[in-house]
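The structure that follows is given in the form of structure tokens.
Removed from the display is one protein chain of the complex; every other protein chain stays in position.
Labels A, B and C are assigned to the chains in the order they are written; within every chain, residues are numbered from 1.
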Amino acid sequence: MTIVKDIEWHKGMKVTELLKAIGSCGFQGVELFKAVECITKMKREGAKIYLTFTSNMATSGLRGFFAQLIKLKMADVVITTVGSIEEDIMKAMGEEFHIGNYSADDVGLHEKGMNRVGNLLIRNESYERFEAYMQEILPKLYEKKKRYSVSEMLREIGLMLNDEKSILYQAAKNNVPIFCPAITDGAFGFHLFMFQQDHKDFIVDVVEDFANLIFSSSHDEKKGIIALGGGVAKHHAILGTLLNGGADYAVYMTTAHEYSGSLSGATTREAKSWGKIKDSADAVTVIGEVSITFPLAMFTALDILSEEGLI
Amino acid sequence: MTIVKDIEWHKGMKVTELLKAIGSCGFQGVELFKAVECITKMKREGAKIYLTFTSNMATSGLRGFFAQLIKLKMADVVITTVGSIEEDIMKAMGEEFHIGNYSADDVGLHEKGMNRVGNLLIRNESYERFEAYMQEILPKLYEKKKRYSVSEMLREIGLMLNDEKSILYQAAKNNVPIFCPAITDGAFGFHLFMFQQDHKDFIVDVVEDFANLIFSSSHDEKKGIIALGGGVAKHHAILGTLLNGGADYAVYMTTAHEYSGSLSGATTREAKSWGKIKDSADAVTVIGEVSITFPLAMFTALDILSEEGLI
Amino acid sequence: MTIVKDIEWHKGMKVTELLKAIGSCGFQGVELFKAVECITKMKREGAKIYLTFTSNMATSGLRGFFAQLIKLKMADVVITTVGSIEEDIMKAMGEEFHIGNYSADDVGLHEKGMNRVGNLLIRNESYERFEAYMQEILPKLYEKKKRYSVSEMLREIGLMLNDEKSILYQAAKNNVPIFCPAITDGAFGFHLFMFQQDHKDFIVDVVEDFANLIFSSSHDEKKGIIALGGGVAKHHAILGTLLNGGADYAVYMTTAHEYSGSLSGATTREAKSWGKIKDSADAVTVIGEVSITFPLAMFTALDILSEEGLI
Partner (left out) sequence: MTIVKDIEWHKGMKVTELLKAIGSCGFQGVELFKAVECITKMKREGAKIYLTFTSNMATSGLRGFFAQLIKLKMADVVITTVGSIEEDIMKAMGEEFHIGNYSADDVGLHEKGMNRVGNLLIRNESYERFEAYMQEILPKLYEKKKRYSVSEMLREIGLMLNDEKSILYQAAKNNVPIFCPAITDGAFGFHLFMFQQDHKDFIVDVVEDFANLIFSSSHDEKKGIIALGGGVAKHHAILGTLLNGGADYAVYMTTAHEYSGSLSGATTREAKSWGKIKDSADAVTVIGEVSITFPLAMFTALDILSEEGLI
């Protein structure tokens, strides 16, 4: 059995050193280090990695890191909600988001045209910019084809963007599909609807994208899930891998708890009852807010993998 | 200012009495009573009510209560995730779910063909029964039409079911649309995909359903949201009402917290920065698990509304 | 295995009916009903019941309910933190607390002499009244004796109060000891300190109270814990029963989670590793805010026990 070790600071410590220290300290630090080990193992074993996140994470500066991870071949499939798509595009067009605070005067913000996401702020102008962009590209997409699966359409958009830090751009460049099972649940959906009003033969085919999800891996391949937060993004990754025999590796990072029975709080342990994760799988659940836990774990994993020449 | 009142038990108290007592006791009891007041006000003012819930709630016995609420005209629009649809159908076909426990042996459950959702259990047989049903009805739907919006398809299925306690059945009977923005994120999606393999002209049109969502209310109508849990269901109700000027009433019941910036934990206060909820709206956030908080609040609201002849 | 049953409302339902309904509905409702069963069993089996709560609960209207429970012989030992003592005394002197809201302007409240506890408010005047009372009674206590254990001192104070809804009053009247292991952690401590400055031989003997805790039950007696919230109150009840062989029954109601390793979030399952709760014990953990969960469960338990003639 591993012994609990006292943590000690020395000047200028590296992230990897810190992670190792908290890995034998206790509680979630221990689980976080297990997450690092699970992620490095996924990569070493050549598993297909499904990375999922919720749209608030794309509101935050994790957005550029997700793009970097795709570039580094640390994600083979990306699954998210439509807010991520919208905000990635806004940022790719140069829009900037701001840091506010949790106890802001919300009525006052509304009057100033600021929209709050926790302690972050998005201006109305960013949505207007997004609208203009959608009005520009939808006709182009329509010209090419009348019927798109979601991931196909997102790939086309990614190819039109020109921002190294964009999730859509990197995904398109690196042949990583982006699945977004609830594509209409946001401003994106509204613009699709407006366009379809005048172009009834324009079809967004979510069922076809299910085929793409299934064929994104095979029974024979090893599969790993890194699910940040919950919701349909997490569930879709679980579903996609389950249909190919279940995941071999799974890291869930979440602030939700299992007592409500929600999928967002469902643990990797529960997943085994469904065969979602193989009985023998390496599986870790870390409770904590991902703007802290994910960079900490992933920076360490990247340091280790880089050392081994794997990225 | 309201005074904190000591609670006292007497024999055989009614739910409504309990709710009033905890309403001037403190903490979440106070918020729960505000939720009752907000819900009764929605109904009195003739607001269009958007009821949203996550699929684990349909796994639980809340499913029959949701059906009853639709029958009682307490929900004009229903929004949920696809697990709810699947499990409502399973139950309508006579499948039974069981109560287990949170610390079950998950590998053992998997071997026995039991799937765990918190402290509830679903047998593999229930999924097989669902599969058989889908294989039976999809050709019938296809015969009628080739292109369906999601809510239209769910309505057709509801009309074919024969269970007073079914959400789909009551929704269909009472002309209440059910929106499910991520319709493919479950077994339902898999069966749609299988069917489409041989019927390429079969289309599930999610964009058209956005039109249905927008036209489900108007700028002039009062609108209320009752969001149980978070995720796309909650977000979709907010979006649908926002596009018609924002909600006049909102009750959020959730176990999530705002510190992560997730939509699931977003409060009614934050919603005001977006105009999602009008600045002047009655809006309440109750933190707690809905299998307890929702029946407690809603039974009380129904008692009050029934007394007033409104249901 | 128990089957999940659909919940249905009918007019004028009783609390006990609601509780039974949610008891076979799912998630925390199931656990809450188990808590009812565990509590009724404690009483039927004649167990010594240790009731613990944190001081915010005495700020709320649960205070009068705790007093009622003592009167009904539903608590044989009470353990809490010193804020509960202070606020029980304030209320016994006629002070009233008010309901505010979580997102109040705290600087503004401070200027108005209002102190916030979640969504409750205590005026500075209540503390001044408490101070005057302490200055009045400490000399009286000193006259009688120079060295007090904490529970002994609280009993003396209880005998001097005259309020049926007071925890201290009912405890004193019914020979129920109140333990408060951190008696100096509040205004009470400050007044003890002021008094001791001029009366060096005045001693509050916390070690002697440990004897009282141990002798509050025996190895042979059955013992039950009802712990509301966490902290030293919960821990002290566990410790007191552990030293007499461990509890036979335990109900933990809390908003804390086990992932932090804190005692507040520690489950009844973890307690078994310590022998704090017997391996065979009936033990239930309910996650939720107690201003809702506790009255709901306890009112039901009282209805059942009253039916059986046990209270």
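Throughout what follows, a residue touches a chain if its C-beta (ideal position, glycine included) is under 8 Å from a C-beta of that chain, and two chains touch if they have at least 3 such contacts.
Computed from a predicted structure; not experimentally measured.
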item	value
Neighbouring displayed chains - absent chain, whole complex	A, B, C
Of C:D88, C:E258, C:D282 or C:D303, the one touching the omitted chain in the full complex	C:E258
Which residue of C:I183, C:V284 or C:I304 touches the chain not shown here	C:I183
Sole residue of A:G61, A:G113, A:G245 or A:G275 that reaches the chain not shown, by the stated touch rule	A:G61
Given A:D105, A:E152 or A:E289, the one touching the chain that is not displayed	A:E289
Hidden partner chain, residues of chain A it touches	1-9, 11-18, 21-22, 24-32, 56, 59-65, 67-68, 91, 96-100, 103, 118-121, 165, 269, 287-289, 291-293, 295-296, 298-299, 302-303, 306
Chain C residues that touch the omitted chain in the full complex	54-56, 59-60, 81, 83, 102, 104, 106-107, 109-110, 114-120, 181-186, 189-190, 192-193, 196-197, 202-211, 214, 229-232, 235-236, 239, 243, 255-266, 269-275, 279, 289-291
Hidden partner interface residues of chain B, rising order	26-28, 103, 257, 259-261, 287
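Note that in this section only the chains that are shown with their structure count from here on.
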item	value
Superposition of chain B upon chain C: rotation angle, C-alpha, nearest 5 degrees	180
Interface residue overlap between copies chain A and chain C, same or different (over half shared)	same
Gap in Å, rounded to a whole number, between the CA centres of chain C and chain B	36
Approximate Å spacing (C-alpha centroids) for the pair chain A, chain C	44
Residue numbers of chain C (touch at least two other chains)	26-28, 103, 287
